[in-house]
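The complex appears here without one of its protein chains, the remainder shown in place.
Now for chain A:
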């Protein structure tokens, strides 16, 4: 990811004091009837970045996005969007924000074009004469120009999703918020969404995209925010996050449980994974780990150092999947299991 330092390229505010944020929250909290959906979220979306919001279902991604956009009132906390407090000055910010939240929302009896025209009419910065052109351009951009006159009812899931994307891009935006934009898209559609995100990024538009697909985020984003159970568990530049994972040693052993017990007795953090025992070697040398195991009489077939990819980081940050999966279904790799659980 070489595009990480894109802030400089942004034509935005020419102030010298540090990074500007397209979106920022402080202590954001949302409680729905006693259930805490989002708790103490301090989100930072640098201007010009493509920020991936990663987390399993129910981790608070959508709720956070809905609060950012003023669709839901936060229970507590402050939000700033494009430098302006929200929801206080929502009406001022939203024209410059494009959003696709919780899937596309259109009427089946209208064509794709008519549906878009309706929302284009509500765009404050589109003059009356520009509406048709803006709608055509947006449809063109998401590859729906040919299907523009077909009824929304007859659209495939992917086409509906594209139309949602088109409505987010009706007017020039400074921030585009996409909630799971590749839902229902085939690989070609996914590719196209990536292209659109890259295009927005090149134009200096900040993009906040939520996803539960790690590959998606790794492929498109410069920054990542990982949410779990309503709490931000990690955020920062993608490269940093990839490197920040603590190094681990994967030990293959016939006596996994015994090995974990032994290591924990020696205050070495370890946990059972489907493919062996994963040992945290931030503070312990690999040699010590093996020595400890061998001394205790645990058989060691193989030990190798692991690079902590975002997948591993994600799995580790959000859930101790390794352990759970290890117990339930030792044949499945942890990540595949994660993916399917969605």
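The rule is simple: contacts are C-beta pairs under 8 Å (C-beta built on N, C-alpha and C of every residue); 3 or more make two chains touch, one makes a residue touch a chain; residues count from 1.
The definition used in the following text is that contacts and distances are computed from a predicted model.
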UniProt lists the protein of the undisplayed chain, choosing from "Quinol oxidase subunit 4", "Aspartyl/glutamyl-tRNA(Asn/Gln) amidotransferase subunit B", "Membrane protein" or "Response regulatory domain-containing protein", as "Membrane protein"
Missing-chain contact among A:95, A:184, A:204 or A:269 belongs to A:95
Touch with the missing chain holds, among A:64, A:167, A:228 or A:253, for A:167
Out of A:66, A:162, A:212 or A:278, only one touches the absent chain, namely A:66
Interface residues of chain A toward the undisplayed chain are 12-13, 15, 17-20, 24, 26, 44, 66, 69-73, 78, 80, 82-85, 88-97, 99, 101-110, 114, 117-119, 121-126, 128, 167
